[in-house]
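On to subunit A.
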Amino acid sequence: MAEFDVGNGTTVEIDEDGFLQEPENWNKEVAAALGKTEGVEDLVDEHWKVVDFLREYYLEFGVAPMIRKLCKSTGFKLNKIYELFPSGPAKGACKIAGLPKPTGCV
Partner candidate 1 sequence: MAEAKPDQMDYYQQEDLLKPDYHPPKTGWMDTPVDFRPGSWIYPGKPKHLEYLGLPNPREWAVTDEDWKLPENWKEILLDGIQERLDKYRTFKIFMDVCVRCGACADKCHFFIGGGDPKNMPVLRAELLRSIYRKEYTLAGKLLGKMVGARELTIDVVKEWFYYFYQCTECRRCSVFCPYGIDTAEITMMGRELLGLLGIYVNWSIEPVANCFRTGNHLGIQPHGLKDTLEFFAEDIEEATGVKVKIPINKKGAEVLFVTPSGDFLADPGTYTCMGYMTLFNEIGLDYTWSTYASEGGNFGLFTSADVIKSLNAKIYAEAKRLGVKWILGGECGHMWRVLNQYMDTMNGPADFLEVPKSPITGTVFESAKSTKMVHISEFTADLIKHGKLKLDPSRNDHIRVTYHDSCNPARAMGLLEEPRYILNSVCNNFFEMPENTIREQTFCCGGGAGLGTDENMEMRLRGGLPRGNAVRYVQKKYEVNQLACVCAIDRATLITVCDYWAPGVTVTGITELVVNAMVLEGENDRSINLRLEPVGEQKEGSDDA
Partner candidate 2 sequence: MHDAGKVIIGLAIFVLLITFPIWFTLASGKAGHRPELELPKNETQCVESKEYMKAWHMDLLNDWRDAAVRDGKRMYVAEDGKKYVMSLSLTCLKCHTNKAKFCDECHNYVGVVPYCWDCHVDPKGD
């Protein structure tokens, strides 16, 4: 599996799409570094609001939340999420939050 250089001398394992292999290895530096791969140069408060919610939800439920839930809980409309994360909530925001990619009928 590919190694991803976080930048501070550490590396984490990522899958083919650049998602974190072990969500436990996530930290803020990893998030910032992954952000750069998804067109998010700097993570500002609004980004963190999304990322933190995703993280919290994931830690509680073990999966990514519905996008609608994400919107409702953060108060951001879907287009705002796309503004923040150009590659979208699933590929962008979830990746930065260290969540695995959802699979199945989605």
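Rule of thumb we're sticking to: contacts are C-beta pairs under 8 Å (C-beta built on N, C-alpha and C of every residue); 3 or more make two chains touch, one makes a residue touch a chain; residues count from 1.
On how the list was made: all candidates are chains of the complex that A comes from, given by their letters.
Note that the coordinates shown come from a computational prediction; the quantities given were computed from them, not determined experimentally.
Engineer: Here subunit A stands alone, and the other chains of its complex are listed as 1 or 2; which of them touches it?
Structural biologist: Of all the numbered candidates, the touching one is 1.
Engineer: Given the complex with candidate 1, which residues does subunit A contribute to the contact?
Structural biologist: So the residues of subunit A touching candidate 1 come out as 1, 15-17, 39, 60-64, 66-69, 72, 78, 86, 88-91, 102-106.
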